[in-house]
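With one protein chain removed, the remaining protein chains of the complex are shown where they sit.
Residue numbering begins at 1 within each chain, and the chains themselves are lettered A, B and C in the order written.
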Amino acid sequence: MKSDIQIATEAKMNTIIDVAGSLDIREDELELHGKYKAKLSDELWNRVKDNEDGKLVLVTAINPTPAGEGKTTTTVGIGQALGKMGVNSIIALREPSLGPCMGIKGGAAGGGYAQVVPMEDINLHFTGDIHAVSVAHNLLSAMIDNHLQQGNDLGIDQRQIVWKRVVDMNDRALRHIVVGLGGRLQGVPREDGYMISVASEVMAILCLSKDLMDLKKRLGQIVIGYTYDRKPVTAHDLKAEGAMAALLKEAIKPNLVQTLENTPCIIHGGPFANIAHGCNSLRATNYALKLADVVITEAGFGADLGAEKFLDIKCRKGGLKPNAIVIVATVRALKYNGGVDKKDLAGENVDALKKGLVNLEAILKT
Amino acid sequence: MKSDIQIATEAKMNTIIDVAGSLDIREDELELHGKYKAKLSDELWNRVKDNEDGKLVLVTAINPTPAGEGKTTTTVGIGQALGKMGVNSIIALREPSLGPCMGIKGGAAGGGYAQVVPMEDINLHFTGDIHAVSVAHNLLSAMIDNHLQQGNDLGIDQRQIVWKRVVDMNDRALRHIVVGLGGRLQGVPREDGYMISVASEVMAILCLSKDLMDLKKRLGQIVIGYTYDRKPVTAHDLKAEGAMAALLKEAIKPNLVQTLENTPCIIHGGPFANIAHGCNSLRATNYALKLADVVITEAGFGADLGAEKFLDIKCRKGGLKPNAIVIVATVRALKYNGGVDKKDLAGENVDALKKGLVNLEAILKT
Amino acid sequence: MKSDIQIATEAKMNTIIDVAGSLDIREDELELHGKYKAKLSDELWNRVKDNEDGKLVLVTAINPTPAGEGKTTTTVGIGQALGKMGVNSIIALREPSLGPCMGIKGGAAGGGYAQVVPMEDINLHFTGDIHAVSVAHNLLSAMIDNHLQQGNDLGIDQRQIVWKRVVDMNDRALRHIVVGLGGRLQGVPREDGYMISVASEVMAILCLSKDLMDLKKRLGQIVIGYTYDRKPVTAHDLKAEGAMAALLKEAIKPNLVQTLENTPCIIHGGPFANIAHGCNSLRATNYALKLADVVITEAGFGADLGAEKFLDIKCRKGGLKPNAIVIVATVRALKYNGGVDKKDLAGENVDALKKGLVNLEAILKT
Partner (left out) sequence: MKSDIQIATEAKMNTIIDVAGSLDIREDELELHGKYKAKLSDELWNRVKDNEDGKLVLVTAINPTPAGEGKTTTTVGIGQALGKMGVNSIIALREPSLGPCMGIKGGAAGGGYAQVVPMEDINLHFTGDIHAVSVAHNLLSAMIDNHLQQGNDLGIDQRQIVWKRVVDMNDRALRHIVVGLGGRLQGVPREDGYMISVASEVMAILCLSKDLMDLKKRLGQIVIGYTYDRKPVTAHDLKAEGAMAALLKEAIKPNLVQTLENTPCIIHGGPFANIAHGCNSLRATNYALKLADVVITEAGFGADLGAEKFLDIKCRKGGLKPNAIVIVATVRALKYNGGVDKKDLAGENVDALKKGLVNLEAILKT
């Protein structure tokens, strides 16, 4: 059996101009990143924004299990199947983080014959969106420290700064650090730490913003910490939102790629599902709905957390209404829920399966 | 008088495909980044590598003064002038750092009517090369800390790690930090610090490497610190060079942009001139020499430091021989060297000018 | 009404030689510290160790309340009363910590006309015992860091060192610190912290040791942390116990002072009652039992914690059997237990008193 990487490497990709063409997107509405990736321009949006919306299909799963639920693979598979049936469809996914990719988890662009390509690019720098999020995020951190250093007119309590720095890497040694050492000229000592970039509030904001103006406004509302008398301090108080938004003006544009079968796929935004809302950007979903008859998207984590957030946060903010919800519930995952140990999931076990189904029923009732 | 930004914004750019076309580069030899930036592919190199080299012109300046010498502006101006004269020429520059740009210094892509565009893109993320350098650099840092955490088989002395982290920003509070706090699961405590990304040895290596294989080999030779018994430890000892090189496989490709007058300009690599060799990449210069009759490039800092490094390091490594050297010596800079205070440089002062000329003479004699 | 300090200052003290004389202790069996404090020598112990033991009275209290239970005042009062009745009695108390004294809590040598004097000396350096404990404790810390610095032959994991440093002061900024900074010559960076000296395990050990040999053996058994492969490391592994014991050779000798009415009082050792056993030293109690017909001592905290520890730890280790137990239960404390707010404790409230008595009954049943 071929590995995911082999299959991805052997993919026969169309140029992204051709993929876009299949959605009636014109070449000058694209910002190309090499031959197989492109950002969708504001001009495109202005042309299609009054189109009727396509149907929205949400793919979710029962609770997360070590068995792996295959949400992305299912999403890509449905998209490819619809494509083969001649349905004009788009898949809308999150961007995988470089962090876990360089660490343990491996890429997150589907598997087997249901993958998004060019896989390696998507898993590395892609079109630079996560880098831009990291830089915008850390610019705010630098402005906080610079404010402390320049006399701290806002009276920010260095012990109550909640805005940590971010890095797009599993770099555990940076989780708890002390910064600002080295004397009067170097900064004000304080405890700080790094989170992974996709856990950044900037990423969450990017994924919920309608446009650059909305993004800038939301960035300004970020609470970075508290003053000595316990009042919140925002990014706007530090006049940071303008520069942050400038750094994100390309990152806010959705990225177009394709599946192994050349189905269009928009990959944009990747907020963590555990601490943020965990789905791709609202802008990407909106572009997709205007460009295709069916849009298949997914929500991170299981139905109980990820789908809830999708429905309660993203749909409400964006006025979306899914027309169908697919719940991925593999037999392996059900058996796991029924009490089977991870290493025994390959074997048949009908009793465990029955027990595990209770979980699925509960989700269906919600 | 119009500001640099106004002039840059009003530029009438050709598409980068047209700019490349003026050098007989074919569209499929480009990796487009939007309409006005492109990376030059390996395929292009393979086609032109046996062409005869053009002439190489080095622009340098007398010693750096607060008056500003205008090296880049002169370089761009010469390139534009040659273009207007019908000479097939390419300008080859360093990429400006986001760091100083977000801080105080402002962009570094020329000035007035001798600028490189699209200015804003060049000054922000450009094609992501510096981000890639930062990530590759910091991956090595993360692997060092992870090695300490996993038992430290190499016996690395945490007090003798010379490989600091980097960030593409003026973030002074990160210069002296303590990392690895938080207990047994988080890492091994040690002193660390951040430098600006363009000061990274990875940037210096990127700019001196012939190709990806050469890059990988050189990355492996990086000394990251010393063992408890004072033996050097390299990136290769940590098996880091492969992943680092993978992260740099796009960054190693030169970037093509244009001047305000549509002269082709290759911007690639930006090692600091004070601590590294301070000129654009060897690869970029080689591409340029194969594609044009005249290549105008510059070396950071003054003739005594920057040009020396260009001649002694880059030319020797790359087998280059400049055909001409231009020394920028403004009257203001000469007066400054002659003892005039910065704020009085606008006024006439022939005596000071005469005194300042001594410096220029010394350089010419070298 | 006179303040405690006024009363203490006006005390008519006998010389400590006279106080000792009332217990038939000879001058050359004392090590004088000025006129009113003395350490009891080993020679004294050797002379009296075969005497018959006196009666042992333990003073404890119901659960600790903000009303203050007055255990020490009661203990001193009983001692003075017995003295007035002509009973040959000794009071045996803990030494108050300088830490809380310089901070908020104030001294801890009784109150009103039931105090131990010279109060100021007792509350400051006294005879240097707590200083000696601090130095012995911190010597072990210094030896740990020196061991790390000298090559760490024992393989101590710097993230698993449980032996914090101590200071006899409320110095909150020292609770969480990072030590060993400054480069290769200064030490191995690690997280550390300071506790208050009386919380030192050295203090607990000092108070449970029979003699200097026993002390040294117990010091050697201290676990200071764990190796990289999770094995415990002891003070003995660092060869620290000899020097530590040498630093404690005076501190192990009980201190003799007197009450306002010249009743002999031995003050020796002061382990925290919350984390250690919270009563004066076993040696002090043993000396007292050999020298007097009745010994009145107290246990820190309430009966449920302090008295339990006294009975379960100190009595078992030392073969002691209290002949009587006094439970201090003020009406104020009972009312507080009955639900009265701290600020209303002065007023009569029989209902609350009845409710509060439940607590006392529970203790009596134990």
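Details
Assume a residue touches a chain if its C-beta (ideal position, glycine included) is under 8 Å from a C-beta of that chain, and two chains touch if they have at least 3 such contacts.
Worth saying up front: this structure is predicted, and the values here are computed from it rather than measured.
In the entire assembly, the chain absent from the figure touches the shown chains A, C.
From the options C:26, C:49, C:84 or C:176, the residue with contact to the unseen chain in the full assembly is C:176.
Across C:2, C:26 or C:125, the single residue that touches the chain missing here is C:125. Not every partner is drawn; the one left out touches chain A at residues 151, 157-160, 178, 180-181, 183-184, 188-191, 228.
For chain C, the residues touching the chain absent from view are 28, 31-35, 39, 98, 102, 124-125, 128, 131-132, 135, 138-139, 141-142, 145-146, 148-149, 167-182, 185-188, 243, 246-247, 250.
The working rule: only the chains that are shown with their structure count from here on.
With chains reduced to the mean position of their C-alpha atoms, the one farthest from chain B is C.
In this view the innermost chain, defined by its CA centroid being closest to the centroid of all protein CA atoms, is A.
Shared residue numbers account for over half of those found at the interface formed by chain A and chain B, and the copies are therefore classed as meeting with the same residues. Chain contacts: chain C has residues 178 touching two or more partner chains.
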